[in-house]
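Every protein chain except one is present and positioned as in the full complex.
Per-chain numbering from 1; labels A, B, C, D and E assigned in written order.
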Amino acid sequence: MPQCAVTRRVHFNAAHRLHNPGRSDEWNQATFGLCNNPSYHGHNYELDVTVAGEIDPDSGYVMDLGRLNELVEERLLQKLDHRNLNVDVPWFRDLIPTAENIAMVCWRELAPALPPGLSLHVRLWETPRNYVDYAE
Amino acid sequence: MPQCAVTRRVHFNAAHRLHNPGRSDEWNQATFGLCNNPSYHGHNYELDVTVAGEIDPDSGYVMDLGRLNELVEERLLQKLDHRNLNVDVPWFRDLIPTAENIAMVCWRELAPALPPGLSLHVRLWETPRNYVDYAE
Amino acid sequence: MPQCAVTRRVHFNAAHRLHNPGRSDEWNQATFGLCNNPSYHGHNYELDVTVAGEIDPDSGYVMDLGRLNELVEERLLQKLDHRNLNVDVPWFRDLIPTAENIAMVCWRELAPALPPGLSLHVRLWETPRNYVDYAE
Amino acid sequence: MPQCAVTRRVHFNAAHRLHNPGRSDEWNQATFGLCNNPSYHGHNYELDVTVAGEIDPDSGYVMDLGRLNELVEERLLQKLDHRNLNVDVPWFRDLIPTAENIAMVCWRELAPALPPGLSLHVRLWETPRNYVDYAE
Amino acid sequence: MPQCAVTRRVHFNAAHRLHNPGRSDEWNQATFGLCNNPSYHGHNYELDVTVAGEIDPDSGYVMDLGRLNELVEERLLQKLDHRNLNVDVPWFRDLIPTAENIAMVCWRELAPALPPGLSLHVRLWETPRNYVDYAE
Partner (left out) sequence: MPQCAVTRRVHFNAAHRLHNPGRSDEWNQATFGLCNNPSYHGHNYELDVTVAGEIDPDSGYVMDLGRLNELVEERLLQKLDHRNLNVDVPWFRDLIPTAENIAMVCWRELAPALPPGLSLHVRLWETPRNYVDYAE
C-alpha cells in the first residue's frame, strides 16, 4: 500500500530548566546536572513535523504545507518561540520541559487540528547532535 | 529479526511549476501560490535512496552501492537532472510535479530494477527544510 | 582595530538558464553544458548577507537584523523568490544569471540601502557544494 | 500507544579496508574497488544511537543521555575511535568492516547494556551522503 | 607569504535576554522585540575559534588543537555553557549579551592566552542562519 509523508522543519528558541519540584535538590542535581541550573539555559530547537496519508490527485499534495505552516505557527510557535518554557508556557507548569515532553506536547497540541485521515509524527532537535521522536 | 538498510544520497536540480490544467486559474493560484508561476521556479533536490534487506556474508553489503549508483543514475538522474520537470520529463505530462509525486515516480521507476529480496524507500528533500517520504 | 560583522542567511528558489545570445549555439553548449537547457532548470539558493562595522554601544548591534531582513526582503527576495531569473527578473535581461552575476546584482541592489558606515559582503550558495562571494 | 525515542549522535574516525580473504584478488577488486586498497583508507563516522521506550514521569527522560553517553563511550568509542578497524579491533578479525557490519556490531555490543524495556536502533553515517540503519 | 589558519568549532548553550536598562521599556521593546522577553529565551551557540600563523615544521601544526581545546574549555565554555548569560556570567553585567558582544568577549578572553605569533578570529553562530565574526 503506498505510503507518503511530508515533513516541514520549523525553528524556535527558548530557555528552560530541568527540575522536578517533588524531588530533593540532590536528586535533581544528580539527574539533571548542568540542566538543573536555577537561572535557566537555552536552545535552538528544530521541529520536524511529519504528516502521512494519501496523495490528493487534484493537488498532488498529502497536505497543503501552507496550511500546515499556519497550524504550526498558531498552535506551537507563537507559544514556544523566544519563551522561557518553565515560566511563560502553561503546558510545562506540571511537566518537566525535557525534549521528550516538549515533543509530546507538540504532538498533542497539533494532532487534533489536522484534517481527517492524516497521521502525525514529530521529531524535535534540541541540539545538532540530540533529537527526540514522538507519536501516539 | 535483523534489519539492515543502506542509504545513498544523490543530487539533482530542476525547474518546475505546480499547475492542474483541469482546474481554474483561481483554484490553482489559491492552491499553489508562488509555485504556480507560469514561467517556473526551481530547486536543488536531494534524493535519499534506501534499500533494505539482509547483509550478504561474502561482501558484507546489503547491496553494492556502486551498482545502486548506476541504477539511480540511469533510471532517475539522467532524466531529472538540469531539466524542466513539466516540459522535459514525460512522467509529469499528466502528473503535477509536487515533491510527493516526484518521490512516487522515483520509487516506481527504481523498485523494479532492484535485486530480488530488497525493499525500497525514498526520501526527497525539496529544500533543506522540506522533505517527502515514499514507499509502496 | 576591532572588526565585527553580522551575517544573516536567507533563502530563495528560482529557475534559470545560462545562455549568451551573442554567441553561437555551439559555444553556449560547450560553455554551459546542461545549464544551457532551453526549458530551464533551477536551484535552492541560500544567500548569506554580511554587514560589517562597529558595535553600537546602546543596542550591542552592528545593525538591527530585523531592519536588515526587511531590506533583503524588499530589495531582493520579493524579486527573486519563486521566479524564472531569465524571464521574470529585469536585472537579467542583459546579464547571464550565473551565480557570480546573481551575487553581484544582490550586492549592488542592497549596498546603497544600508546605513552609513557599514560595508557589505554577500555569499551565494547555488548548491550545497558550490558558492560565490562578492563585494566591491 | 505513545512511542518516544531519544537519539544521541556521536563521532569516531577510523581506517579500514574492505577485503574478503576467502575470495580471489579479482573478486575483491571487482567487489570493493578503491575500498580494497591494501594500505587502507578512512572515514569520519557519525553514529546515531536511538533508544525507544516510555517517558519516565519523574525525570521526563526515556533514558538519561549522560548514562547513554557513558555506555557508548565505554562499549563502542574507546574501541573504535582513531583505530584501524581491520588491525586494531578484534570484532573485525573475521568480519569485513563494511558500514553494514560496523552498524551490526555496534548494535550487538550496546543492546545488552541498556536498561530493560528499551529498544535500540543505530544509524551509521560513513560519509555525509551514505548511511546504514541496523536493528534486531 | 604563506598563511595558514586552523579552526575548531565548539558548542555551548545558554539563556539570555537583550535589554538596555539605561533606556525606556518602549525603546527596548522596539529595539529587541521578542528578544527582550524578561524571563529569557535561549540558543545553541556554535563558536568557531580560528588561530592563524606559521606551520611548525616539527609537528606540522599551526597550534596543537588539544591545547587550544583546553584553553577554550577553561576560559570560555566553563563560564558560558548551560548558563544564563545575564544572570550567571559577570562579563555581561554591564554589556548586553548580543551575539556581537558575546563574540567580542570570547575574543578578548582567549587572545591573551594564545602562544606568541598567532592571531585570533572568532565566529559565533547564534542560530543556523545567523552568525557574527569578530577580531581585533
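Methods note: a residue touches a chain if its C-beta (ideal position, glycine included) is under 8 Å from a C-beta of that chain, and two chains touch if they have at least 3 such contacts.
Here the structure is a predicted model, which is why all the values come from computation and not from measurement.
**Student:** I'd like to know which visible chains would be in contact with the absent chain if the whole complex were considered.
**Tutor:** Looking at the complete complex, the unshown chain comes into contact with C, D, E.
**Student:** Of the residues C:14, C:52, C:80 or C:99, I need the one that contacts the missing chain.
**Tutor:** Considering all chains, including the one not shown, the answer is C:99.
**Student:** Give the residue, chosen from E:65, E:87 or E:113, that touches the chain omitted from the document.
**Tutor:** E:65
**Student:** Applying the definition given at the start, please give the residues of chain C touching the unseen chain.
**Tutor:** Within chain C, the residues touching the omitted chain are 18, 20, 22-23, 31-33, 95-101, 103-104, 128-136.
**Student:** Using the document's contact rule, name the residues of chain D that touch the chain not shown here.
**Tutor:** Considering the whole complex, chain D reaches the absent chain at 11, 13-16, 34-35, 37, 39-44, 46, 81-84, 87-88, 126-128.
**Student:** Can you list where chain E touches the absent chain?
**Tutor:** Interface residues of chain E facing the absent chain: 1-10, 50, 52, 55, 58-62, 64-66.
One rule holds in what follows: only the chains that are shown with their structure count from here on.
**Student:** What chains, if any, are shared contacts of chain C and chain E?
**Tutor:** Touches both chain C and chain E: nothing.
**Student:** So which chain ends up closest to the centre of the protein, judged by Cα positions averaged per chain?
**Tutor:** The most central chain, going by mean C-alpha position, is A.
**Student:** Pick same or different for copies chain A and chain B, depending on whether their interface residues overlap by over half.
**Tutor:** Different residues, largely: of all residue numbers at this interface, under half are found in both copies.
**Student:** As a quick test, compute the distance in whole Å between the mean CA positions of chain D and chain E.
**Tutor:** 34
**Student:** Report, in whole Å, the distance between the mean C-alpha point of chain C and the mean C-alpha point of chain D.
**Tutor:** It comes to 41 Å between the two C-alpha centres.
**Student:** Find every residue in chain D that makes contact with two or more other chains and list them.
**Tutor:** Residues of chain D never touch two or more of the other chains.
**Student:** Spell out all pairs of chains that touch, sorted by label.
**Tutor:** The complete list of chain pairs in contact reads A-B, A-D, A-E, B-C, B-D, C-E.
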